[in-house]
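Here it is: the structure, laid out below.
Part of the complex only, each chain left as placed.
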Amino acid sequence: METAILLISCPDRKGILSEITRFIAENNGNIVNADQHIDFQKSIFFMRIEWELEGFKIPKLEIESAFRPIAEKFQMDYQLHFSSEVKNVAIFVSKYDHCLYDLLYRFKSGELKGNLKLVVSNHEDLKHVVEMFQIPFYYFPKNRENKLEVEEREIELLKKEKIDLIVLARYMQILSNRFVNEFRNRIINIHHSFLPAFVGAKPYHRAYERGVKIIGATSHYVTEELDQGPIIEQDVVRVSHRDTVSDMIRKGRDLEKIVLSRAVRWHLEDKILVYDNKTVIFE
Amino acid sequence: METAILLISCPDRKGILSEITRFIAENNGNIVNADQHIDFQKSIFFMRIEWELEGFKIPKLEIESAFRPIAEKFQMDYQLHFSSEVKNVAIFVSKYDHCLYDLLYRFKSGELKGNLKLVVSNHEDLKHVVEMFQIPFYYFPKNRENKLEVEEREIELLKKEKIDLIVLARYMQILSNRFVNEFRNRIINIHHSFLPAFVGAKPYHRAYERGVKIIGATSHYVTEELDQGPIIEQDVVRVSHRDTVSDMIRKGRDLEKIVLSRAVRWHLEDKILVYDNKTVIFE
Amino acid sequence: METAILLISCPDRKGILSEITRFIAENNGNIVNADQHIDFQKSIFFMRIEWELEGFKIPKLEIESAFRPIAEKFQMDYQLHFSSEVKNVAIFVSKYDHCLYDLLYRFKSGELKGNLKLVVSNHEDLKHVVEMFQIPFYYFPKNRENKLEVEEREIELLKKEKIDLIVLARYMQILSNRFVNEFRNRIINIHHSFLPAFVGAKPYHRAYERGVKIIGATSHYVTEELDQGPIIEQDVVRVSHRDTVSDMIRKGRDLEKIVLSRAVRWHLEDKILVYDNKTVIFE
């Protein structure tokens, strides 16, 4: 069953919901999912609506232009997606392999519905793992001097391969503003703390030092400011005085895998809207 | 800001959402909340939609009759509520006081928006607590012989006081079918286990015997079958071999309070639809 | 069954555990609980050991002097408690009443085994609540000018009443260093965030602004630095884009109550050891 998906945000006004649903109903569309949210503080309307293409009177390629007048009337930001489109994905990784394995398996098993085109790394250590799953591996060593230049080659590759989503699976390099701008709201990172606690390096060590009783992991879109991008998902696990830093790192690995994979899944299924450095998740 | 709330369920068909929202938009209603769900297995459409009455062209008392043609067209089961209506609540309690205190406080502080009219008990032990909060206390002692007859007097009282919701806050009596029928989907019970595990008596003791590593609590609507009604909310807490039955009972008390109060709040805010012995929670 | 409880910390060395248990065994003590922890990073040994006084050869009042040679040999910091001793407790509160009610109930019901001697407030608003539970209420209004002087009168009262533990149940005043020093590791505060995220004022508002997906609460001992003291307990609850600041405040109240009451219980049962701005919880 192929579906069309509209992701919409616009200033809140009377009649938006009615007009959107009328557009679908009058064209004989069968709505299979509709989720709506209003931020009353900022007076913004958000919606994700999904309907079957079978029987829909407007041909797939003309839906966008047919919808445009409504979008303009309500000053909508909108994205139109089709369930048949599969996004191209690149994973960036350094030396830690737990999130990499986890994602490789989820793509391979079909749990994540994306086209995993390639893996990029600044180290060669995980080449064999990636090749075990028969995914192309690209080695881009980086240092302070060549960083921007190497990034250009990475961007070139990502564009050539029409990459829609970049997943930083514990990638230990900070991306330049140029890179981030090129893929705004299309780079998902996993940070190994319960943000905004422990921004930056060595969060498990700092969590241990502070004596917290719960640790967390956070997936977020990457922005210019380190660990400050819109949070997509978080989860936590209990620790005690018995847990050493190594125990926290071990417990954290399972969190990181799950929290990252949930974010990737929602992105691939067009369930995330970003605004005001926050996310609306139409789960 | 006064609002109207429609809770709807009906066979799923094209155009339902469009027709409902058109009804509101054409009458100049401002939708402040819309949540919709389709059960594809059974092909049932569910909706909760809430709009402001200010500026709405149809007078409050005529909304129901104005909406009826749409309801009939789509064979809807529906309820129309107004945010200005405050439900009348009765609490039934026996000897355990933790849920009672918790609810008394939540009503008193205004966290729960209901009119707590009275407390009924089959024991006199908690009379002073109820009176401390200045709520009328009714003592209805029960035994095997007089049970049905006492229930009739309880029903009479509840009807006289126009009670909309009965909360069993650890009430240690099984209600007759007659009683349950009189208040279908309007009696909320708290069961001190993670249903369907440990239906019936002494669930903490049985959880201890079985050696579970997590215990739970479940709030549900009461039906004729013991602990088999539609589940509204559940929550859990970790236990270990170190926890005795008393520890489980203590940990469970906090669960019971929270799980029961969430269910009561959702009911009072018209956020629950019951179908097929399950609940849809428009949280 | 009366028990003696030793809380011990000392540099880690061979033979500590053996010597402590021999002391108890040779004097015919029946150990009912023993929990031990070693911080290998800092090489510190921690222990909580509890044994029955019945049949113990050393009279209660001589246990401390009998144990002292062992304590000196291993350079122990130690506390000797008896289960029969009930601690005197004072609650400090401002205008929010949810933690206050919760604690009043837990003391009244005997769940918390302390002697709740009095409640102090810088406002008169909650006087009637405290008196409803028949606990003395002391009103100490504070302003920038009289703060230190009022604190002296508070300290005087707390000493006169032999208060062992001060619980800040959402008390909206920062205590002076003088006050904190007087009751080191005997003042428990509840902070309404998942520390170290959102130290200071209005944490729910800031959590909302940051767009976190989970909020938390933290109970900790008060030190000179605001919200930097040893963390005793934390817990969290999920939020989403649907939750407004008010929803977070409501959800947070239940967290605050539970997280604060757990800390108070552990303190009253002598289950907490503080070192290095962290806690060991012998739960």
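The first chain written gets the first letter, and so on, giving A, B and C; residue counts start at 1 in each chain.
Just so it is clear, contacts are C-beta pairs under 8 Å (C-beta built on N, C-alpha and C of every residue); 3 or more make two chains touch, one makes a residue touch a chain.
It should be emphasised that the depicted structure is a prediction, and the values quoted were computed from it without experimental measurement.
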Full complex stoichiometry, one sequence, with 3 displayed, works out to 4
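One rule holds for everything that comes next: only the chains that are shown with their structure count from here on.
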Given that chain A and chain B are copies of one sequence and touch, is their interface built from the same residue numbers on both sides (over half shared) or different ones? same
Distance from chain B to chain A - Cα centre to Cα centre, in angstrom: 37
If you average the CA atoms of chain A and of chain C, how many Å lie between those two points? 42
Among the residues of chain B, pick out those that touch two or more other chains and give their numbers. none
Given the complex, residues on chain B that touch chain A span 14-15, 17-19, 21-22, 24-26, 28-36, 38, 40, 238
For chain C, which residues count as touching chain A in their complex? 37, 39-41, 194-198, 210-214, 216, 230-236, 240-242, 244, 276-281
Going by the contact rule set out above, which residues of chain B touch chain C in the complex? 97-98, 101, 105, 109, 111, 132, 242, 250, 253-254, 258, 283
